[in-house]
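The complex appears here minus one protein chain, its other protein chains still in place.
Showing chain A:
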Amino acid sequence: MTQRSLRTASRASIGCARVKMASSFWKGVVGVGLFALAHAAFSAAQHRSYMRLTEKENETLPIDIVLQTLLAFVITCYGIVHISGEFKDMDASSELKNKTFDTLRNHPSFYLFNHRGRVLFRAPEQEPSTPSAQALPSNPLRLRKLENYH
């Protein structure tokens, strides 16, 4: 299982570099959008102080500042959505469609270690030293099998 899955992961590595470039593009977009927003804010403040100086308080904001604000907002939102990662499906059950029983019963907080893996994976050099008293409770079947040969 590892072989196939690691190989598909290696094919994804070429895509990975492309994704990294793409994410810095969207970060640039967000930066531009925020800068434009700040610029529009400064323009509006400057316009407000100019109005106060020339005592023409009833003139509304010029339309280009309004348009710049709205456009910058939309660009920032669009850029953030692209940075923020994968979207999840709305259908809650669709994520689970590929989940199988192999991992359902694995509870990491409750893992037990008194399984045959403790004996099966033991390195071969250690085996001659294992038929000692401490090994008895963990693998009584094995020693009983050895005793039958005598």
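Keep in mind that, in the parts below, a contact is a pair of C-beta atoms (placed from the backbone, for glycine too) under 8 Å apart; a residue touches a chain by one contact, two chains touch by 3 or more; residues count from 1.
Methods note: contacts and distances are computed from a predicted model.
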>> As a check of understanding, state which of "NADH dehydrogenase [ubiquinone] 1 beta subcomplex subunit 9", "ER membrane protein complex subunit 2", "Globin domain-containing protein" or "Myotubularin related protein 6" is the UniProt name of the chain not shown.
In response: "ER membrane protein complex subunit 2"
> What chain A residues would touch the chain not displayed?
Replying inline: 1-3, 5-7, 9-10, 12-13, 16, 92-93, 96-97, 99, 101-115, 117-122, 137-138
